[in-house]
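As you look at this complex, bear in mind that one protein chain is not there, while each of the others sits in place.
After this line comes chain A, so read on.
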Amino acid sequence: MADREERRFAEVPRESIRLMAESAGVELSDDVAALLTEDVCYRLREATQNSSQFMRHAKRRKLTVEDFNRALRWSNVEAVCGYGAQDTLPFRPIKEGDLFFVEDREVNLVELALATNIPKGCAETMVRVQVSYLDGKGNLEPQGTVPSAVQTLSDDLLKYYQQITRSILGEDPHLMKVALLDLQSNSKIAALLPYFVYVISGVKSVSHDLEQLNRLLHMVKSLVQNPYLYLGSYVRSLVSSVMYCILEPLAASINPLNDHWTLRDYAALLLSHIFWTHGDLVSGLYHQILLSLQKVLSDPVRPLCSHYGAVVGLHALGWKAVERVLYPHLPAYWANLQAVLDDYSVSNAQVKADGHKVYGAILVAVERLLKMKALSLSVNAEGGIGGLPRPGGIMGCRESSPGLSPPPEPLSEPGLGIASHLHAGGAGCPWEDWTPVPLPAMYCELYSFFGDSLAVRFSTGPSLGNSPPAPLAQPPTTRKELPGGTANLDTARKMPQLTANLNISPRQDGSPHGEQGGGVGSAGASQSLARSSSSSSVQRSRSSSSRPGQRPSGLSRDVFPKARFNPLPAGPPIFSFVIGGRQMGRRCQGRRFQTTFTPSQPLSAVSSRTYAHKLPVIGRVGKPVRRWTCSQYSLHLPL
């Protein structure tokens, strides 16, 4: 009979009891342990039994920790604290020995108290009335039928769902807008959330259709912005869909005519939006995202568009993410990217173009990293007198940059769950070893990569390390330019111009900043290079040593400066790309980043067809990287 099965109780083994006793400093003999075990089991069962009445009277179906604690309290037993969280608790084994335990992480109270991302308050409980059944009729469900999973949706909800999906994924852009607007503001669609999430997870099946992907992303955005929706664990699903758009080598990317870059940019923005607004719903989300981005970045077999996605994703997650993941990876990644960029063969053209996109994205990311770091340092220096003795450390920066820096979990905690799995798979710097690099060193290193392409200029002299005023003075100037400088100006100054026909002017004249800073920067860099290169990774030093003779100055990477001056006299221009980086100082969200992409159709179309079957991949560059021999071109910008 059924009750025979029900009699199988959870039993606490004798060993556990003995272990517990030992930890309390009591040695138990065998029979005592046996007796105690039985008693413990019985008491547990009794408490469970008693707790069920609290569940029943609370009119719930789910027994909560709170119920159990109440039962304990009423039987004069101390309640067990610390398990009230909504999330399931991971029950982890220790490899050696059959020991299982519940993960109990330490919470840094100081950090918690000073955290600026105060979780959103719960929505107010409210009562809404609705005439469900008029005169006992209007019963939309067929009476008496057993509702299946689908039928639990009422008819009008089902209709709504169909209408919405149809208009969002349909042809009419106007309809789509209306639908998205409604999705953003409708308070009664909570029941449909799983269905929408399911639809959105369909990104994987429409990866050839940019338009559809875009619409699905818009749908995500609307759902995320809907104030009445509690996304709960669906956040994870939404994030994975968005991440797909950011990171995957979408089928649509095969055709270079498709502007999948914008999609990735948009998806990255969306990701950061989800993360900042709903990141607190899923624990460990930040780490999972970072880890998967890192994994992609460190995988050379991935196409460049994936790398691009990873970079913009990191950028969108804030400068902390860039500092944590992108920056340590840069030396390793640089070699590969350099190889692509240096290959001027025709067959490599597409790959190279992609490489430039990645380069641009990285540049923008690290620029903001530098700026924000300097800013946080300066704020920290001002506020730090009061007794925050962490110079330039990431913790010190925390409270200084609201809205940008604070991820919901402390950065130093190890990843869990899926994240740890990812972590094991991903090759990268382990979180534990990570220590913030001081700004000067970082700047030097970055400068060694980007040279004057870096719009941020610091005096990198040895004095910088112990003189905060320098960075303090610097950021305001860059900041000041932000609102004033037009997109075009910014583009011209900050982004590498890879232009075959100069269809936009470089506008060197518009960047006095670069002019001044260039001199200082290069001088500083030359001094600091020796220092930084010693500390830089082996790989980078290898890559830099691989072409020692190219750069007379030997300071910065030469590709882009060269590319900027090269185009006019160079041979037949095959590609016409504009990689525009724009800084948009919108609200207080920090600067957003966007690229525009205008392919010159006839030319690229011809060549791309040849390579249409394969995506630009660093790892697939077959031929040896051609050395750049014309060293006279590798000069700094003659501004």
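To be clear about the criterion, a contact is a pair of C-beta atoms (placed from the backbone, for glycine too) under 8 Å apart; a residue touches a chain by one contact, two chains touch by 3 or more; residues count from 1.
The rule is simple: contacts and distances are computed from a predicted model.
Chemist: Among "AP complex subunit sigma", "Lysine--tRNA ligase", "Transcription initiation factor TFIID subunit 5" or "Spermatogenesis-defective protein 39 homolog", go ahead and choose the protein name stored in UniProt for the chain not displayed.
Modeler: Matching "AP complex subunit sigma", "Lysine--tRNA ligase", "Transcription initiation factor TFIID subunit 5" or "Spermatogenesis-defective protein 39 homolog" to the record, the invisible chain is "Transcription initiation factor TFIID subunit 5".
Chemist: Among A:Y83, A:Y161 or A:Y230, which residue is in contact with the omitted chain in the full complex?
Modeler: Residue touching the chain left out of view: A:Y230.
Chemist: Sort through A:E46, A:D98, A:D172 or A:E211 and give me the one touching the missing partner chain.
Modeler: A:E46
Chemist: For the full complex, which residue in A:A58, A:V206 or A:V379 touches the chain that was left out?
Modeler: A:A58
Chemist: Which parts of chain A face the unshown chain closely enough to count as touching?
Modeler: Interface with the chain not displayed, on the chain A side: 1-4, 6-7, 9, 38-39, 42, 45-46, 49, 53-54, 56-62, 66, 70, 74-75, 122-137, 139, 141, 143-144, 147, 152, 154, 157, 190-191, 193, 230, 232.
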